[in-house]
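Please read through the structure below; I'll follow up with questions.
Omission of a single protein chain aside, the complex is shown with its protein chains in their original locations.
Chain nomenclature is as follows: A, B, C and D, assigned in order of appearance, with residue numbering initiated at 1 for each chain independently.
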Amino acid sequence: MEILIQQLFNGLTIGSVYSLVALGLTLVYGILHVPNFAHGAIYMIGGYVTLTMMVYLGLSYWLSMLISVLVVGTLALLMERLIFHPLRNSISINSMIAAIGMLLFLEAFAQLFWGPDFREMPTPYNEVVNVFGLTFTVQRILIVVAAIVVMILLYAFLKKTFIGRTIIALSQNREGAFLVGINANKVAMLTFFIAGALAAIAASLTSPINLVFPGMGHLVILKAFVIIIIGGMGSIPGAIVGGYILGFSESIGATYISSDYKDIIAFVLLIIILSIKPNGIFAKGEH
Amino acid sequence: MYIETKALSKQFGGLSAVNNVDFSIDKGKINAIIGPNGAGKTTFFNLISGVHKPTSGQVMFKGKDISTLPANKIAELGVARTFQTTNLFEKSTVFENVVVGHSLRTQSNLWDAIFRTKRLKQEQDQSNQKALEVISFVGLSNIADVPVANLSQEEKKRVAFALALATDPEIIFLDEPTAGVNPDETEELSALIKKMAQQGITICLIEHKMKMIMELAHKIMVLNYGEKIAEGTPKQINQNEEVIRAYLGGSASA
Amino acid sequence: MLELNKVTVKYGNYAAVNNINIQVNQGGIVVLLGSNGAGKSTVFRAISGLNKPASGEINFEGIALNGKSPDKIVQAGIVQCAEDRKLFPRMTVQDNLIMGAYIHRKTKSRIKQTLKEVYELFPILHEKRHHMAGSLSGGQQQMVAIGRALMAKPKLMLLDEPSIGLAPLIVEQMFDSIQQINQEGTTILLAEQNANAALNIANKGYVFENGGIVVEGPKEELLSNEEVRKAYIGA
Amino acid sequence: MIKNNTQKYIVIGLLMVAILFPLFTQNNYYIHVMTLSFIWMIAVYGLNILAGYTGYLSLAHAGFFAIGAYALGLLTVKAEVGFWLALILAPIITTIIGFGIGLIALRTKEHFFAIYTLCVGYVIYLLIDKWDSLTEGVRGLMGIPLPSDIGPISFESNIAQYYFILIVLLFSIFVIYRIVNSIVGKKLIAIRNSEQLALSLGISTKKNKLLAFVLSTFFAGLAGALYASFIRFLGPDIGSTNITFDLLMYLIVGGIGTLSGPIIGTLLVVWLSQNLQFLQDYRMLIFGPLLALLIIFSPRGIVGMFSSMKQNIQQKRDLRQKQLKKEA
Partner (left out) sequence: IDGNTSNNNSSDSSTKAETEEKVVNIGYTGPLSGSAALYGENTLNGLEMAAEEINEEGFEVNGETYKLNIVSLDDKYLPNESASNAKRLVQENATPIIYTPHSGGIAALQVFNEQENFIIGAYSSEPAITEQGNELTVRIPPSYHGYVEPFTTYSMERFGNKLAVIPPVTQYGQDWAEELLPHWEEQGGEVVHKASVDFAKETDFYTLLTNALESDPDVIFLGGPSEPTANVVNQARQLGFEGGFIIMDQAKLDEMKRITETYDVLEGAIGTMPLVEADYPGVPAFVEKYTEEHGIEPGSEAGFHYVSLYIFVEAMKAAGNVEDATVIREHIQDGLDALPEDKQVYVIPSIDENGAFEIVTRVSAVEDGEIIGIPID
């Protein structure tokens, strides 16, 4: 029983990170209609920027995270402008290739600029807490709470504000958006900015319990793809729920099935879901 | 009976797009379906051509139940259709579009393709022949090599006809074949439809252009909210109170 | 109010619209007639900024629209209801309409009012307001598109073949409502196949052929023009 | 669409060069890289059938490549089957597995299909990695034999391997050329253009999509088997998504849905990345943006770029024709 609760909490932690990354990916999917393979690299840069601010400039954790959000958000925005915007009218495979190009670039850049080694991100919230037989560090609570807050804010922003809704509108018909007076280019940039920011937040939150290194994006990105498929591509609630489904199924699966095959669990889950519902769980009727 | 629907129904979620429709299509004639927007006309077509499976009820073709057959099997039986939004292979030329239309009448498989067997050659010739024939039938011979993307609406409609004709159909379902086409050209298209009927092909069409329908149709069914509210000759329909109220409005014969 | 001066629009090397002049006066209804592919939609796209003219000028209320982006043009008061509708298929009907009022997003109460008016015009949309726009029938979608354009309360509304795929009853109602919208102060530029109905509510028309204007003049003149009658009115 | 004749000439021209190539160079390294490129090309052609002609982007392609490679490796090393029999069996095994997976995967469409296959590819990779009692896992499968002699012909030398693989490539291109230009090929293209329309024309999309999928896995498996016999060592990485991305890159750079694209793209990217080696750590820093730029400025690949001038002229003529007709 105790172990179950502990594992549920572990699943919650990891699921929060997955959800944040998947959210960014799903938002960008809405604009590009292409899975952005470079998203994992953006996440990685997010970790490095925060680390650099903390370790080399001695800034506080939160300030560093804020700077990372701005820097990485801007980076994502530039990527939209320089790469994806010119490609918006060509077939989607082209954008995918361009995204792969960016992925290669960013990883090479990180390796050159920060070196290929693993870095540790210090956290001010390292103390260990024991309650009701649960063990965790404050950082872990922070991950969960911060992720949920960010998600609620984002959801409210997208659903309740006009600007937020433009993101959804744009994802469905670009010219249509223009015709109601939306500056589609600005909104596309905004979306990328938000996606980048989410990735930076996710990376900054997890790095203290993990490490920062050029390949860190690979760890989450493939899972984020699984999530947005399970949740229905482009679906915001789908990305959130999918993230937690995966987080829980991993921690519970590792406990009660086999830890060696816990990665396969995610993919098998996906294959089963898609075999039954080829458009994902949250797919909505079209046509 | 040629094509017959029995208590045909289709639900989308809670919505009855087509509800309990009994209808029969007369062989060799021009049949029409009219009704307000969202009445279920396109859905009705989709049910017959196998795009959707009925929620309940049946579609009979020459006495055989085809309601659960996939769309391509129904096409093989000789049931062709066009789409409401013109649906063509935009990047290919008219000829390239139409030549594909006859592929369902071919038997060549991978083997034939790789070894370029006699059968393949024969069938390829046959498809080309057919394509040229139907292109000329719809009057597009002079632009057979132009990519479809560069054509006008009306020309595209003709290509859609040609494509349907290339499948060697017995019956063609036309979903708003003259939408977005001006009156002058509409007349030309209705002449073409008549010509198709004269070749012995049964026609069933959806249109909002009453003038054209009244001229062309032999029999009309009116749908409203998924239900059949009237059926009869143009004259009968034109005078049907319910139809006027639901659909035609004041200037009935506009 | 709107003035097109020697405008040419090209797709690649092909001039879909060639050196045309159009004048739309405040408060009027102007129709563009012409067979398919004559270039009407292209003109609309150019006015809305979706295509850039290769040469010529487009002026609206004395201001040049040429280099402006589509959203700026909407803000200036020109809204288009496009030929292929360009709805947001996975948003509800109501959200689609509300997005139409994007440029008025600061005045929520007014949006509510306009929304009510649109629903009065197309009651079926009220019934379907919580459905995804993409699941509507062709004609219903057309109504959403017109409704969405109305939501912007434009000074000049461009309607590209609004009657396409609509039932006769609805077409009739729609032309009535165009007239009504016009009387409430919106200038209308309309492209139509249904030349008779369109010319009846219009005060001026242009006839397109192969990207150029071949006939232009006030409604009466066009209605009595033999060739126009034959080609576009069909009687 | 680019006219097939031009495509045919490009292919024939390139192949003449390929046949003569070893006569001009004694450089083992060039021969090696070239031979490896031929293997990639076969795999890329497989990808092209599915992604280029049928419009379904499979990201499990490296997975099938790996299945073909491991099938040959395991058959020769562990089951001690003769090389030539193994070379025939390997693509067949891949195809059978491909058939099973295709049956389910093709229920999905577009990006769902892409990501579904991405996951399938990943599962294949994980299986190779974890099932070490069969595959030797990360330790890798060693000792895969050379093609065994056929009469007096031995495959010891680089040149012999070069020509052997070139012949298989030629055979693959020939088969694909025939398929693409037949009624079957037209059906596939019809599906790419509009599945709904294809269906209404009586084309069984299910059957034909599956056919394309199975064909693509066949060529992936064949290429994999050749790879195994050429490199003669296999590790799980050969099934990783990076390899799929590489193959995809070759296809896109060359020109997707064209007959000569796979050749041109593979040659270009492979040699480019070889030549960027001198940049060391900076290699990807340059290569990544270069790739993005190429895609932006020539979205239909190199073949597309060269043909677009031609097409422009063609289009102008069409339009003129059309205008004349309208005036008439």
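The definition used in the following text is that contacts are C-beta pairs under 8 Å (C-beta built on N, C-alpha and C of every residue); 3 or more make two chains touch, one makes a residue touch a chain.
The shown structure was predicted, so the numbers you read here are calculated from the model rather than taken from an experiment.
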Shown chains that the omitted chain touches within the full complex: A, D
Residue of D:227, D:250 or D:306 touching the missing chain in the full complex: D:227
Sole residue of A:11, A:30, A:101 or A:238 that reaches the chain not shown, by the stated touch rule: A:11
Residues of subunit D (touch criterion as defined above) contacting the omitted chain: 27-30, 32-33, 36, 129-130, 132, 137-140, 142-143, 227, 231-235, 237-238, 242, 274, 277-278, 280-281, 283-284
Residues of subunit A (touch criterion as defined above) contacting the omitted chain: 3, 6-7, 10-11, 13-14, 17, 52, 56, 107-108, 111-118, 120, 128, 130, 135-137, 140, 206, 209-211, 213-215, 218-220, 250-251, 254-255, 259-260, 262-263
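Operating definition for what follows: only the chains that are shown with their structure count from here on.
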Gap in Å, rounded to a whole number, between the CA centres of subunit D and subunit B: 40
Averaged-CA centre spacing for the pair subunit D and subunit C, given as whole angstrom: 49
Whole-Å gap between the CA centroids of subunit B and subunit C: 30
Subunit B, residues touching no fewer than two other chains: 12, 151
Where subunit D touches two or more other chains, by residue: 315, 319
Residues of subunit D defined as touching subunit B within the complex: 1, 175, 178-179, 182-187, 189-190, 193-194, 196-206, 211, 215, 315, 318-319, 321-322, 325
Subunit A to subunit D touching residues, read off their complex: 29, 33-35, 37, 83, 86-87, 90-98, 100-109, 111-112, 222, 225-226, 228-229, 233, 260-261, 263-264, 267-268, 270-271, 274-275, 278-280
Parts of subunit B lying in touch with subunit D, wherever the complex brings them together: 49-51, 70-73, 75-76, 80-81, 83, 87-92, 96, 99-101, 103-104, 106, 108-110, 112-116, 120, 123-124, 127, 142-143, 145-147, 150-151, 163, 166-167
